[in-house]
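Removed: one protein chain of the complex. Kept in place: all other protein chains.
Labels run A and B following the written order; every chain starts at residue 1.
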Amino acid sequence: MPLDANTPDLRTEFKSVGTRPNRPDGVDKVTGRARFGADFSAPGQLVGLVLRSPHAHARIKSIDTSAAEALPGVKAVITYKDIPEQEGCDKDVLVNIMARGTALYDGHAVAAVAATDAAVARKALKLIKVDYKVLKHVTDVDEAMKPSAPVLHPGRFEPVDYNSLETASHVSGKQETKTKTREGSNIAGRYVFGHGDVDKGFKQADIIVEHEFKTEATHQGYIEPHACVASVSSDGMAELWVCTQGPFMVRDVCASLLGMDVSRLRVTPSEIGGGFGGKTTVFIEPVALALSRKAGKPVKVVMSRSEVFRCTGPTSSASMWVKIGAKKDGTFVAADAVLKYQGGAFPGSPVEMGAMCAFACYDLRNVRIVGYDVVTNRPKQAAYRAPGAPMSAFAVEGVIGEIADKLGIDAIDIRLKNAAKEGTVSSYGPTFGPVGLVETLEAAKAHKNYKVKLGKNQGRGVASGFWFNFAGNTCVSINLNVDGTLALALGTVDIGGSRASMCLMAAEELGIAYDDVRAIIADTSSLGYNDISEGSRVTFSSGLATIKAVRDLKKRMCGRAAKIWGIPEDAVKWENGAAHPAGANAGGFDPLSIKEIAAQASATGGPLAGHYEINAEGAGPSFATHVCDVEVDPETGAMKVLRYLVVQDAGKAIHPSYVEGQYQGGAVQGIGWVLNEEYFYGKDGTLQNAGFLDYRIPVCSDVPMIDTVIVEVPNPGHPYGVRGVGETSIVPPLACVANAVSSAIGVRARTLPMSPPKVLAAIEGVAASKA
Amino acid sequence: MLKVKLGGTLVNKAGGRTEFEVEGANIMQMLRNLGRTCPELEPMLKKGVSVAVDGQIYRDAMLQPLGPENEIILLPRMAGG
Partner (left out) sequence: MSAVHVSTKINGDDVEFVCRPDESLLDVLRDRLGMTGSKEGCGTGDCGSCSVTLDGRLVCSCLVMGAEVGGHEIGTIEGMAQGDKLHPLQQKFLEGAALQCGICTPGFLIAARALLERNMDPTETEVRYWLAGNLCRCTGYDKIVRAVMDTAKDMRKAAAKSSAKKPAAKKSPAKKTAKKGARHAA
């Protein structure tokens, strides 16, 4: 049992939780009053712009900033020299925010200016002379692993014998004559997970299916570009207003990069216009601080959309091989996979998590996953909703779909037969506690969408998915106001309605009305450290801390009532928004409502508040099953998603509308990944589609209504049973849509995106082979 | 004695060994003793690992009690989106 969980009183009856009230920040957001990153301004602020490398890979021989500095209106020009390396800082982050010696990808920051307005700043950028020596580049993951590839970080990663890699034998099948380079390699890591004996397992198989798969990099695609205003005073005190998923992370990382005391930097998070993992690191924030420090004035930096695409983190592109063996009855006997993820110019692709999630849905005796983390001349990848998992699920669920077809077993039945449940030793090691995969499969099978008869050129796909869910450092304060209403201060940025969920949990715990609690997101000087809003952790962790902070407050309020009544504290209990004598022996006092206690707070010992600080653990994993129907136009290869169903375990849905919203949003992001979205690099290694016109995320007319079913298998690690829900929803769609397309056109596409030309080529391939 | 299994990269660092027996009453003590038993793991352990105890993943709870009855698996440190 987790040390800090409050499991004995898992609540099952709710008054507020499970209702759908309006969110506290809602009116501001529908009237345009909510302030997002670019909506902040400081008096006398300058405009900051960043100069970026036009080359995918180039040595920077020199940077001449003199002409830019001389331009009237320019107040500061900085290069890497203005951000000297500090002891203990994260070197990769330092190099990523400003190139040092080598530009590693198209869009890599090289210099920055601060000027009185945007026109002057743009002019100044043009006056900075950078002398580049263009180097050979590599953007494809398979190419980057070869000994012939240019090495991004000479001497950093050990040379490897290419022919000894799983990739050489399993995937390319080709032996390279040159097997090692002296400079090292682009392979930053090799990871292995699994248990049992796969070779033995495959010997028991009646059917074995193995294939290669490829997915392209996709961007989180948040509509709000990165933006911040930095203000550094001459005494070293600094303020930063920024849109981020992690204000405390921004504070600590910026302080470490710039050699500042953490206490000097106060970060205030704005409303955030989407993140999906992409706002869990720093890009322009330390640059804006360095500019402000040099200029002695506040500096505002806002990225353009093209900058967002070129230099913030998309997720990895992947090249994968998956092999699964099954008995005639559909029982899986062995599973094997090799995953190669490029994570851009620095190590840290989410291949480990992709490897851990790959087979996590299934109960497997013999399983092995090998993962490679590879560097290429692309922007440093950033987390993207269930990082690493959608790609490996695309490959695994695709193979499972084919096995089901070949054995003539229903797509849901074969998954039910092999589904992970409580007690299953997961493919990545730990044994599962209570989990809800079986429940999602059963609910999907019972849903009306699964019974709809399909027409010509139509197909149905099924896929399941898993995500761990995280918890982490969380601090919450709740203050009782003089009129009995409450102010709830949270340290986790609200990305999609979490303030509403926190108010619901506080109201539930206190037995008062939802409207009596107002939640705010505090700045970094008002609360202790909070981890980033990531890993589907907010409703779980801040919810847990909110409930505990309220319990702390309730105890104090009961204490006051005890004083007023002159009875012992433990003779007072809290019920329905009021303190009551605990029993007949405690005395016949009338209950003291929260309003009455608040009114007397000053006279009975001072203000009342509750707080709670925790490094939360115990976030339960969430499983999902998706079902999708598509229709493919045989003339053009264009496909239309006809129906889409998401069934996912939420543990307990606090605000069901926003849980549904997470399911629907994740599904549509996944649909985009299948249909259109891709990073397209030219021969010169520059990004060819750095805009929403050419990088096409799904629009309203691309998708149908997204049907949802919320399954609730309570998480014992949370007092109300909550599981995170934000990320799992993007794991199944890639495979789900791909399986539907396969069933519609009779051929399996294993490369994403499945744009119309690719689908058409596949259809014509089938026709040609039949002719 | 605690039985500690390794996952992912940690296996490579430990020279292929997948299981260790070490003393310790909580995660902090277990990790300290593991580092002593297998110095090659020390840098990874310092950088931070996740510890799965009976299926529950802990990233930082160093004082989580451990006993011989627990299933203990060391995993790479994880982060989400």
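In the analysis below, a residue touches a chain if its C-beta (ideal position, glycine included) is under 8 Å from a C-beta of that chain, and two chains touch if they have at least 3 such contacts.
Since this is a predicted model, take the numbers as computed values, not measurements.
When the full complex is examined, the chain removed from view is found to touch A.
From the set A:697, A:711 or A:749, the residue in touch with the chain omitted from the display is A:697, counting the whole complex. Note that of A:106, A:142, A:166 or A:224, the residue touching the chain absent from this view is A:224. Only one of A:435, A:668 or A:709 touches the chain withheld from this view, namely A:668.
For subunit A, the list of residues touching the undisplayed chain reads 20, 22-23, 25-27, 29-36, 38-39, 119, 220-225, 271-276, 302, 304-305, 495-497, 655, 657-658, 660-661, 664-669, 691-693, 697-703, 705-706.
We take it that only the chains that are shown with their structure count from here on.
Averaged Cα coordinates give subunit A a centre that lies 25 Å from the centre of subunit B.
For subunit B in complex with subunit A, the residues that touch the partner chain are 5, 7-9, 11-12, 52, 54-61, 63-65, 71, 73, 75-76, 78-81.
For subunit A in complex with subunit B, the residues that touch the partner chain are 2-4, 189-193, 220, 276-277, 280, 352-353, 355-356, 383-387, 426, 428-433, 467-473, 534-537, 615, 617-619, 717, 726-727.
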